[in-house]
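Here it is, the structure in full.
One protein chain is absent from this view; the other protein chains keep their places.
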Amino acid sequence: MEGVLAQTLASGLLIGFVYALVAVGLTMIFGVMDIVNFAHGEYLMISMYFSYWFFILFGMDPLYSLPAITLIMFGIGIITYYIAIRPIINAPMLSQIFVTFGLLIFLRGVAQFLWKVDYRMIPETLASGNINLAGIYIGRPQLVAAVGAILCYGVILWFLKNTKTGMALEAVAEDKEAARLMGINSNRMFALSWGIGIATVGIAGVLLSTFFYVFPEVGGAFCLIAFVVVALGGFGSVVGAFLAGIIVGLVEVVSGYLIDPSFKFMFVLALYLAVVFIRPQGLMGK
Amino acid sequence: MKKGLVILLVFFAALVIYPFIFKNPFPRHLLIMIMLYGTMGIGWNIIGGYAGQVSFGNAAFFGVGAYTTAILLSKYGINPWIGMLLGCFFSSLVAVIVGYPCFRLRGHYFAIATIAVGEIVQILFTNWEYAGAAVGIYIPILEESFFNFQFHTTKLPYYYIVLAMLAFALLVCYAVEKSRLGYYFRAIKDDPEGARSLGINIQNYKLVAFILSAILTSVCGTFYAMYVLYIHPANTIDLWLSIHLCIIALIGGLGKIFGPVIGAFIFIPLTEFTRVYLGSEGQGIDLIIYALIIILLATLRPQGLWGIFAKSSS
Amino acid sequence: MLNVEKIQLKYGNIPVIHDVTFRVEKGEIVALVGGNGNGKSSILRGVAGLLTPSLGTVSFEGRDITKTQAFDIVSLGISLVPEGRRLFPSLSVYKNLRLGAYLTDDGKEIEKRMDYVYSIFPTLKERKDQRASTLSGGEQQMVAIGRGLMSQPKLLLLDEPSWGIAPKLVDKIFEVIREIRNNGVTILLVEQDVQEALEACDRAYVIQTGRVVMEGTGRDVLNSELIQKAFLGL
Amino acid sequence: MNEILVIDNVTKRFGGLIANSNISFAVERGKIIGLIGPNGAGKTTLFNCISCYYSADGGKILYEGKDITRETPDGICRMGIGQTFQIVRIFREMTVLENIMIGAFLRNPGRKKAEEKASEVAALFGFSEKLDLKASSLTISEQKRLEVARAMATGPKVLLLDEMMAGLNIHEIREAIDLVLKLRESGITLILVEHVMEGVMPIADKVVVLDDGEKIAEGTPDEVVYNDRVIQAYFGDKYHAKRRKNTA
Partner (left out) sequence: AQEEIKIGVIYPLTGPLASTGQVLLEGVKLAAEIVNGNYNLNMPLAKGEGLPKLKGAKIKIIPGDHQGKPEVGMAEAERLITQEKVVAILGCYNSSVTATASQATERYGIPFVNESSTSPTLTDRGFKWFFRTTPHDGLFSENFFMFLRDLSKKKKVGANTIALFAENTLFGSDSVKYQTKYAEKYGFKLVGTVLYPAKSTQLTSEVQKLKGMNPKVVMQTAYIADAILSMKTYRELNFAPEAILANDAGFIDPEFVKSLGKDANYILSREVWAKDLAKKKPMIKIVADMFEKRTGKHMDGTSSRAFTAMIVLADAINRAGSTEPAKIQEALLKTNIKADQLVMPWDGVKFDPKTHQNMLGKGIIVQVQNGEYVTVWPFNLATKQIVWPFPKWEGR
């Protein structure tokens, strides 16, 4: 029994890291621009496809194609900003939601057009297999993803806290006009936050592709969880998203095991509600 | 404004005559869906557009309305019209239970909370044996009559019922906008703290908006159940439904009485036609075109299309 | 140093500044005075690049900056302390000040300027970790001024620096204005305390309904009938 | 019972910082009270305690003899205490008239009535020409005035005004003074927080001075102005010299 519980906790923790990794880009973009990117999951999907095709076409293992895909996704993020987001930067919140929602449908449509609706999966990667740790099985891909998540968070936090650009991002997030008066090019910062946000979800996609299937709507489920993670952690808080991702993973897996998997997501949502009733700004929000 | 009134009358006259010109069920169905979504869009607009509380959980009210009617009718033989009223009651109850704690939340926190509530309601219904769980409820087929809210040979009565619902929703919305409520809602949307300092109990007024919204949506749930005669959790309490309501209000114009009507008149045909004419090969082109239209609308007219219509009518 | 030629400024389609011309020489304190809503703040916004003139030109040190973006103008050495403070509300006092020196990388230099700001407003030092939004009104104004000083501009645009400041500290602020001018900073000042402003400045322009209606040395303007009647009500 | 508002030993802390420490004073009906003190002295905090945006950590606030310490801000307004904010809060997306109407609705539920009342108030505050402008297009000082008008429209018995005269020139301050006097005439009790002495001293019936969260003086303007402690903490040495010059 204990072994099973330990296994459950370990599994929850691992998936929690993945959730955190998926969510970090969302919270970042929100933190800087106050925009909830509804299409976040679709970028995850796109990067999973990239990873898949790099594997199929060039035989590149996801772990090798990771840097290239991260860069490509960074570029895609910046392009997205200049084409779709910049025109609505001053529009009301709902119009912005509307545009990112349009992006969501657009990207799904493109994926469906290019790659059909089939489910695809990379059969075997460098990360495949599992490790048996004192009776606890840990999937190696999940482990790799978890390590990736931690590294990614480390880098982002360091970047935000210790670089001038990080500070500028914070300033732009608070008041973009005032930031301009400090000599900060707010547009460039916004573009950068999209670049980083999409690049991180790109990393998440590549790592996810080592153990999860991809199809044009794969983003949906992850995106919803990412929303909850971001809100639970506190919109805009990177540390919050990290904690919340782990909590959501644990709650989902443990409640699924101890209570009833049919209700596992309900427990996650109920947890969110419970937390914000006590702390309306989420765990770490401002 | 006189001219506006004339246009309104012409609009309704056209809606009344429409089924006599289009006798095929499909165009009638299309209009029924437009008006149904228009009604729900108005419901959404009251909480989301006027009071500024972006709800992605309105599908829960739709579901409660549909389920209340379906359960009462299929299990106890209770007349669907009574089911409609009770549906409103239960929806309002849900609105109060949910709204009371959630209205402390701001902006996106509230939006996500409403998603959570909608999803939780869906999960509950999916697992609730009594309500048919995932199988849902087949509504017993009764003799065709207005009393029974069932019509098998023609869509006409459904058409006029939903037309009446739309008119009712517009009236409610008009009454709200022109009264203190409407002003208060807008004030709360604009600056809740400021509103508080002027003696407005913002919690209560948000709740009033939510209840109105719930009632208008719940009525549509009942209608849907009686129209489709089969409901299950995935098609009645769906996050996408909530999102579509929001989009409809946005396309038309937030916080404008006619916004959602215009929104529905554009959105529903858009989805239908892209699907019918572009979707059947499953290549996603329909989605791409549809998405581009949405993005363009949001970018070029963030304030909604209402303005264009307003200009030409005044 | 700053030459504003016949500019027109608009909000949407409504022009609020018409054909305004003025100049600021190096080392001067120039004041813009005028009643409420007459467009003083708009002019400063125009110079700082937050509003782009629809007509006319703005040039700084001989360079045309009419169409230059606000953040590039800062790097030329113009800094605006805006009306309404515009702090970064959830950042600490320290970070707000630090952002004032965004274009500077030299840590020592930044510390030096920071110390200077703290020496003017000792309260800020005590509160350096407090979030700006929880400061009292006057404290926020101090941060706004301090932040403007942090960039060590060649030209400092001050929009109503004494707003919400206690009388004792107002005196201090005007002392500081003179002091930094003596250190070589040029100042363009908008101030409702007309008396104080005109006494402190070298030259002044009177703005009414978006136009310059009078210019001259501070003393002349102060003694003019227009000011005496309309602004001081004597 | 001529004291409409009694502040009784009010204390408010923020973490370790004591923003209001045992403050007590009484406000008489129909009077103008000036509340002054250096930046960060705790004036706005005290306002927020009275209007119940903060709940005081200690002490009581009595309004017409009733303890209101645990009321809500909207409840307070309905009881007859209106307020403005130090940092303007107007309904930016609404017109000037609509802003005032929101206030007016409190005692005039009908739209027609509210509109009439609002126009009346608008005229009083000099907004007649600007009724249909979007509030966000007003200058900041106009926005402050709009806030006062809005609060006025709720028909308050007490008005708490936080720095309504900031950013006005002498001429405009005189107009503001006239307005305040008019309000007092109509029976309203006013508490003004100001740093613009020209705006309070001539009209205040009583001045309360805070410093560092404590009340350091209370009295008529003349008493306060020559109080050494107040001069030292608040006015500064130059104040009297300047005052003499101006009145000369």
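For clarity, chains are labelled A, B, C and D in written order, and residue numbers in each chain start from 1.
Heads up, the rule we're going with is that contacts are C-beta pairs under 8 Å (C-beta built on N, C-alpha and C of every residue); 3 or more make two chains touch, one makes a residue touch a chain.
Note that the structure is predicted; figures quoted are calculated from it, not measured.
Taking every chain of the complex into account, the omitted one touches A, B.
Among A:Phe55, A:Tyr81, A:Phe211 or A:Phe235, only A:Phe211 touches the chain left out of the display.
Summary of contacts with the chain left out: across B:Ile123, B:Ile247, B:Ile289 or B:Leu305, the touching residue is B:Ile123.
Not every partner is drawn; the one left out touches chain A at residues 4, 7-8, 11-12, 15, 19, 112, 116-121, 123-124, 130, 132, 137, 139, 142, 211-213, 215, 217, 220-222, 225, 252-257, 260-262, 264-265.
Although one chain is hidden here, its contacts on chain B can still be listed: residues 24-26, 29-30, 33, 123, 126-127, 133-136, 138, 152-153, 224, 227-230, 232, 234-235, 272, 275-276, 279-282, 284, 286-287.
Criterion: only the chains that are shown with their structure count from here on.
Common neighbours of chain A and chain C under the contact definition above are absent. Seen from the C-alpha centroid of chain B, the farthest chain centroid is that of C.
Chain C and chain D have Cα centroids separated by 28 Å. Taking each chain's centre as the mean of its C-alpha atoms, chain B lies 45 Å from chain D.
Touching two or more other chains at once is no residue of chain D. Within chain C, not a single residue touches two or more of the remaining chains. Chain pairs recorded as touching, per the definition above, are A-B, A-C, B-D, C-D. Contact residues of chain A toward chain B in the complex are 30, 36, 84, 87-88, 91-99, 101-106, 108-113, 116-117, 216, 224, 227-228, 231, 235, 262-263, 265-266, 269-270, 272-273, 276-277, 280-282, 285.
Partner chain A is touched in their complex by these residues of chain C: 48-50, 69-72, 74-75, 79-80, 82, 86-91, 95, 98-100, 102-103, 105, 147, 151.
Touching chain C in their complex are the following residues of chain D: 14, 37-45, 86-87, 137-142, 162-163, 166-172, 174, 195, 197, 233-236, 238-239, 246.
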